[in-house]
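Here the structure comes first, spelled out in structure tokens, and everything after it is commentary.
A single protein chain has been omitted; all remaining protein chains appear in their positions.
Presenting subunit A:
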Amino acid sequence: MTLTYMNIMLAFTISLLGMLTYRSHLVASLLCLEGMMMSLFIMATLIASNTHFPLVNIMSIILLVFAACETAVGLALLISISNTYGLDYVHNLNLLQC
């Protein structure tokens, strides 16, 4: 495990922590989700390049596609919340309690 991989895994871990521990804005969580996806994409591309196995490049393409779809869904949710409440404060999302 070279330093590069450890660097990228650290980036992934920091983004994960950032996604799980957000304070008030939902968009912060979505941004960190993007960071996770980016770091995973770079890791996949580096692995494909370092192990001289170009066929693994497909994993990175598919990962990117799915990350983009997921981003779209997340942004749609964010916009609908913002339409209802005006802001994306997380305090607002308590309708599901019984």
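We adopt the following convention: a contact is a pair of C-beta atoms (placed from the backbone, for glycine too) under 8 Å apart; a residue touches a chain by one contact, two chains touch by 3 or more; residues count from 1.
Criterion: contacts and distances are computed from a predicted model.
Candidate names were "NADH-ubiquinone oxidoreductase chain 5", "Septin", "Guanine nucleotide binding protein (G protein), beta 5a" or "GATC amidotransferase", and the UniProt protein name of the unshown chain is "NADH-ubiquinone oxidoreductase chain 5". Contact with the chain that does not appear here is found for just one residue of A:3, A:20 or A:55, A:20. On the side of subunit A, the interface with the absent chain consists of residues 16-17, 19-23, 29, 90, 93-98, using the contact rule stated above.
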